[in-house]
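One chain of protein is taken out of this complex; the other chains stay put.
Moving on, here comes chain A:
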């Protein structure tokens, strides 16, 4: 047990690394998708809707295999780690765009109407009035999606990224101690997930501390 723990800790860092990158890039993808939904040009709005529908309607695992094995056909030759980050980002981006939109729509319409009638522009209304009030809900839903992504990141082991599940599977095969290896790697996932939950809760409290109730 003692000899395999350092290997699993190292692999857990890869899981964290790949997940954090995917979440950060995924937020950019999601922001773009939300912006596309508000563009006047109709095909752009349709693209955003269709993208979200298709990505949410197909398995993450198949998306990963499509880009990793099928990518070279369309000139997309990515190494496994990059592929994991890219597919993770474009996958969580679709879910996150819905979360962001939901949070923005949850802010009472009267808020933006009042702000506009006080002379603030559309951008200023969004940035200074709507987003601060939507931030709390947004952070919580993004937190839930981040936890799903961390668990899904185990699937990149299939394209041979040496992350936590890959290492656990390899060690189970070589040590024949499934219970011990499972216990240690499960514990690591649990620690990572609880850390994310803690960070989300702190961020939630910080962003909602001035909210009137």
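The rule we apply is simple: a residue touches a chain if its C-beta (ideal position, glycine included) is under 8 Å from a C-beta of that chain, and two chains touch if they have at least 3 such contacts; residues count from 1.
The rule we apply is simple: contacts and distances are computed from a predicted model.
*Asks:* Can you match the unshown chain of the complex to its UniProt protein name from these: "Pyruvate dehydrogenase E1 component subunit alpha", "Amino acid ABC transporter permease", "ATP synthase subunit b" or "Glutamyl-tRNA(Gln) amidotransferase subunit A"?
*Replies:* "Amino acid ABC transporter permease"
*Asks:* Where the complex has a chain not shown, which of A:48, A:97, A:165 or A:207 is the residue touching it?
*Replies:* A:165
*Asks:* Hey, which of A:20, A:44, A:107 or A:193 is the one touching the hidden chain?
*Replies:* Reading the full complex, the residue touching the unseen chain is A:193.
*Asks:* Can you say which of A:63, A:82 or A:111 touches the chain missing from this structure?
*Replies:* If we include the chain that is not displayed, A:63 is the one touching it.
*Asks:* Residues of chain A in contact with the chain that isn't shown?
*Replies:* Residues in contact with the chain left out: 54, 57-63, 65-66, 69-71, 73-75, 151-155, 157-158, 164-165, 168-169, 172-173, 176, 178-179, 182, 185-186, 189-190, 193.
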